[in-house]
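Presenting chain A:
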Amino acid sequence: MPDLGVLLKLLFMVIVVMAALLPVITWVERKQSAVMQDRIGANRADIMGIRAIGLLHPLADVLKLFGKEDVVPLGANRWMHLMAPVIALIPGIITLAVIPFAGVYDFGSGPVSMVAADLDWGMLYVFAVGSIATYGTVIAGWSSNSNWGLLGSLRGSAQMISYEVTMGLSIVGLFMCFNSLKLQEIAQAQDTTFRVFGFLEAFGWVHALPRWVSVVKLPMWGILLQPLGFILFLTCIMAENKRPPFDVPEGESEIVAGYHMEYSGMRFGLFYTAEFLEVPVIGMIVTTLFLGGWTIPWLSTQKIIGGLTGVLGVGAATGLCFLLHVLSFFLKVIAMIWLQMQIRWTLPRFRYDQVMDLCWKIMLPLSLANVFVTAIAILALQRLYR
Partner candidate 1 sequence: MVDTAAAATDTTLLRWIPFLPLAAAAVHGVLLGLVRRPLSRRGTIFLSCGAVLASFLISLFAFAELLGPEGPRVRVDNLYTWIGAGKFSAEASFLLDPISAVMILVVTFVGFLIHVYSIGYMDDDHRDDKGFQRFFCYLNLFTFSMLMLVLGDNLLVMFLGWEGVGLCSYLLIGFWYSDRWNAYCGMKAFLVNRIGDFGFLVGIFILFWALADVGKPTVAFREIAAAFPQIADRMVTLPAWLGGAQWKLATLVGLCFFLGACGKSAQIPLYVWLPDAMAGPTPVSALIHAATMVTAGVYMVCRLSFLYAAAPGASAVIAWTGAITAIFAATIAITQTDIKKVLAYSTVSQLGYMFLAAGCGGYAAALFHLATHAFFKALLFLGAGAVILAMHHEQDTDKMGGLARAIPRTRWVFLIGVLAISGIPPFSGFFSKDEILLTAFGAQSIPGNTWLYAIGVVTAALTSLYMFRLYFRTFHGATRLAPENFRRVHEPTETVRYPLYVLAAFSLLAGFVGFPQVYGDWLGIPDSNSLAHFLAPVLAGGVHDPGVSHGEELRLALFAICAATGGLLVAWWLYLRSPELPGRIMQSFHAFWRLLHEKYFVDEVYDALFVRPTVWISDRVFFRFIDAGLIDGIAVNGAAHGVQALAARGLKYAQSGLTQSYLFLMILGTVAIVGWLLR
Partner candidate 2 sequence: MSAGAVLFYLFAGFTILASLGMVLNIRNTVASAMSLVVAMISLGAIYVLLDAYLVAAIQIMVYAGAIVVLFLFVVMLLNLRTDVFPVARSRLPKLLGIALSGWGLWVFLRLLAGTLPAISPAPEGFGGFRELGKALFTRYVLPFEVTSFLLLAAIVGAVILAKRRID
């Protein structure tokens, strides 16, 4: 039976994401689009005249959606129609279970890993769960007995299956570098730095190198080890989320709203929520894999704790370090969310064939090449340093 700690961690993540991030994200989305389109944006919802620059709009949305009637169209398959949004929402939530929002600390009672479920095969878990998300789309479109919906879910399923392949391949290189599938381990592996020109030592004339060469150090982040992998993975996982510019399954201008056009009320809200929930989740995964997760660049855990112990004593130092890590984690996540917003409001929607070509003809070969190059580089470096 899961112990209290696990529950606490899971609840922490879920509450943070659902209660804190989601509304803010909706608001940010509105405001940012407004900024980018030179509008004022949502600002009318008020409680007794207090508008709070539109921060109340998410609340208003929720109330409105709850208030609406839940329509099941004629000839629809009722059960599936009701189930689809839930299926769509669940994967995003349960993905949170394996994401480390902070490192491993010892509060006197043995090391505690700040992740709900610290699985050895965490990344595989993420993939597996993510692949379930497809069904929400498929079932939704099919069950609601509508051609638009059917088309939408056809596009959706094709797109999601295709991009899963590339997504999986694009981070194989990363796994090679960090030699693990465990998210916590990956994050810890990035809690250090590497010398940019370190490999030059292998040629035996390191003493001839200028002094600064061994001073210049970079945080051992995935994005620095696998730049191409970062781009590919981000693209794929955003395509998985079916938000613009990959929103062909629900292209309003072509197929009215795609797979969820027949939904109304809170069930539509659930799809909506699912999409917005995916945004921070994506941010977390990308952060953990490529941006060093909870780590603070150039300041490894030992340094922080060691530095603060003198001032505060071990326990307080550890706690502070923990807080700092959580802080850095969510800062990075928010940065990633902002990046997604940016992309979402910058790029127009791809055509369907463009989406497919991008996946199969450009990114799949690139990811394969990435795997090969990484493997060769790793072997070469091992040779050099032996």
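For anyone wondering why these and not others, all candidates are chains of the complex that A comes from, given by their letters.
FYI, a residue touches a chain if its C-beta (ideal position, glycine included) is under 8 Å from a C-beta of that chain, and two chains touch if they have at least 3 such contacts; residues count from 1.
None of the values given here were measured: they were computed from a predicted structure.
Participant: Sticking to the defined contact criterion, which numbered candidate from 1 or 2 is in contact with chain A in this complex?
Facilitator: My answer, from the options 1 or 2, is 2.
Participant: Which residues of chain A touch candidate 2 in their complex?
Facilitator: 1, 77, 80, 119-121, 124-125, 127-132, 134-135, 138-139, 141-143, 150, 153-154, 157-158, 160-161, 164, 168, 181
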